[in-house]
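Here the complex is missing one protein chain, while the rest keep their positions.
Right, chain A next:
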Amino acid sequence: MISLMVSLVHRLFSVSGIDFLKVLATVGFSSLFVLSAKETKAIEADLSSHLVAITAGFSGDRILLFGSINSPGEVIVVVRGPDTDFKVQRKGQVAGIWMNTASMSFESVPSFYSIASTGPIEEISSSATRALNAIGFNNIGLELPVTKAAGKLADSWKEALLRNLLRSGNYQLENAEIVFLGEHLFRTEFELPANVPTGTYSVSVYHLRDGQIIDARTTPLTVSKIGVEAEIYDYAHLHGAMYGIIAIVIALVSGWIGHLIFRKG
């Protein structure tokens, strides 16, 4: 019976065997923990996978997060990608043609940001808590320093950045609900788009009560190019000149092969 359930769950979430055992172990441990010590504030969580491999067939991925809390409260999960710099370009009309006429750079902004929660974050957490823990789009440093832009202008740049990031799928608005399976166990899923930035992500799970965080746990997630794709990318960036020569040789040889085919046909 149990093995049947395991295989069923396994199939449902299409998690690899070892990862699933990990989740199962975590869940099992935490459940035991719940039974033995009812009043501690422990929160447990783990991911279906700690490594997202961008291989030749990569077209996005789904990550499953399993966790448990041992006392009532709300849960917020924040997935944050490595910080990066962005440049926003604004188009204007010059002699009838739309071209980039202004640009604004944003420094150290998360390249990926997604939130899941048991309810609207404004209701289940205080604004001070959100500010302190970088929860929500208003608390992740998207604001421009006043030396660069202020007032409405700064707002329009920030909105443009956010709008474009949301459109790319790397920022997600109300990505997922957290679903409770019984009283203690919860799970949520978040989606990584095909163009997901690479690097080390942090997945933070917050346990809240009365708008305050009572316990938190952060676990890493690595998004990395693996295999041939990674080797080609690294080679192109480390040995650009040699890469160029190889590309030329490939083109010359395939052109010659093409000629042979033509001659026969």
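Here is the rule we use: a contact is a pair of C-beta atoms (placed from the backbone, for glycine too) under 8 Å apart; a residue touches a chain by one contact, two chains touch by 3 or more; residues count from 1.
Just so it is clear, contacts and distances are computed from a predicted model.
Trainee: Tell me the UniProt protein name of the chain this structure doesn't show, selecting from "Gas vesicle protein GvpJ", "Probable membrane transporter protein", "Peptide/nickel transport system permease protein" or "Methyltransferase type 11 domain-containing protein".
Mentor: UniProt lists the chain that is not shown as "Probable membrane transporter protein".
Trainee: With the full complex in mind, choose from A:71, A:127 or A:164 the residue touching the hidden chain.
Mentor: If we include the chain that is not displayed, A:164 is the one touching it.
Trainee: On chain A, where is the contact patch with the chain that was removed from view?
Mentor: Counting only chain A, the missing chain is touched by 54-60, 84-93, 96-100, 103, 105, 111, 160-161, 163-165, 167-168, 194-195, 197, 225, 228-230, 232-233, 236-237, 240-241, 243-248, 250-252, 254-259, 261-263, 265.
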